[in-house]
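Note that this complex is displayed minus one protein chain, with the remaining chains in position.
What follows is chain A.
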Amino acid sequence: MIEILEKAAIQNGLVTAFAVVGLIILLSGQISRRLTFGRVHGSAIAIVIGLALAYWGGTQTGGHKGLADMTLFGGIGLMGGAMLRDFAIVATAFEVQATEARKAGLIGVVSLLLGTVLPFIVGAAIAWSFGYSDAVSMTTIGAGAVTYIVGPVTGAAIGASPDVMALSIATGLVKAILVMVGTPIAARFLGLKTPRSAMVFGGLAGTVSGVSAGLAATDRKLVPYGALVATFHTGLGCLLGPSLLFFATKALVG
């Protein structure tokens, strides 16, 4: 019986994922209403449950894709993978009011640039204070503080060692998770209310995954505005990381 059921679930991975995620969202909606009396957004709880399951999956399989590494939940990998994630993000653009987006265009670009340079400086400075004082390691770890894709792309381009690369990816992952969990908590402090504020957030907080999940857990209406800016983050980081930022670091530390 159980084996037949398991086989059905594994063979229909994506369908299983729909059912599992639906169950998580149902459960988090109940937790939000019954335990926090609506104070904590249901989506925020669902994302935290997702992250907890990812941790559990990671410890069970030793893989790098959380729950998606378990054969039973392989469909989660497809459902939450880059393809469907980007497809859903693009679909949210349908709700964008073009006038609102245009009003905040310039400040969006400014925050995008700040969102690349500031985390880089902070990450590189902390790497330096921990003894990673060569330009290549500093740049790679600094780039990891931009996003976890910029880190390894930059590291590969300038020839960083594998352990620095791993550190750089870990930095980016911690950042993404902090943004996911922290955004709904800090929403009031960040002033996340308007489309413009969401675009500033998207540029500065970086990481598509962090921004998309953080805004989803705060206010679903703001998602497209933040995502519109955040999706340029990785590209800009990969552009500046191995070039301008690397040369600047090299000029500073020799």
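Quick note on the criterion: a contact is a pair of C-beta atoms (placed from the backbone, for glycine too) under 8 Å apart; a residue touches a chain by one contact, two chains touch by 3 or more; residues count from 1.
We adopt the following convention: contacts and distances are computed from a predicted model.
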Chain excluded from display, named as in UniProt, from "Quaternary amine transport ATP-binding protein", "Malonate transporter subunit MadL", "SCP-2 sterol transfer family protein" or "Acetyl-CoA C-acetyltransferase": "Malonate transporter subunit MadL"
Full-complex contact with the absent chain, from A:9, A:40, A:180 or A:245: A:180
Contact with the hidden chain (one of A:32, A:111 or A:139): A:111
Which residue of A:135, A:223 or A:245 touches the chain not shown here: A:223
Contacts of chain A with the absent chain, listed as residue ranges: 17-18, 21-22, 24-25, 43, 46-51, 53-55, 57-59, 62, 64-68, 73, 76-77, 79-81, 84-98, 100-101, 103, 107, 111, 114-115, 118-119, 122-123, 126-127, 130, 132, 141-142, 144-145, 149, 153, 157, 166-167, 169-180, 182, 186, 189-197, 200-201, 204-206, 208-209, 212-213, 216, 220-224, 227-229, 231-232, 234-236, 238-239
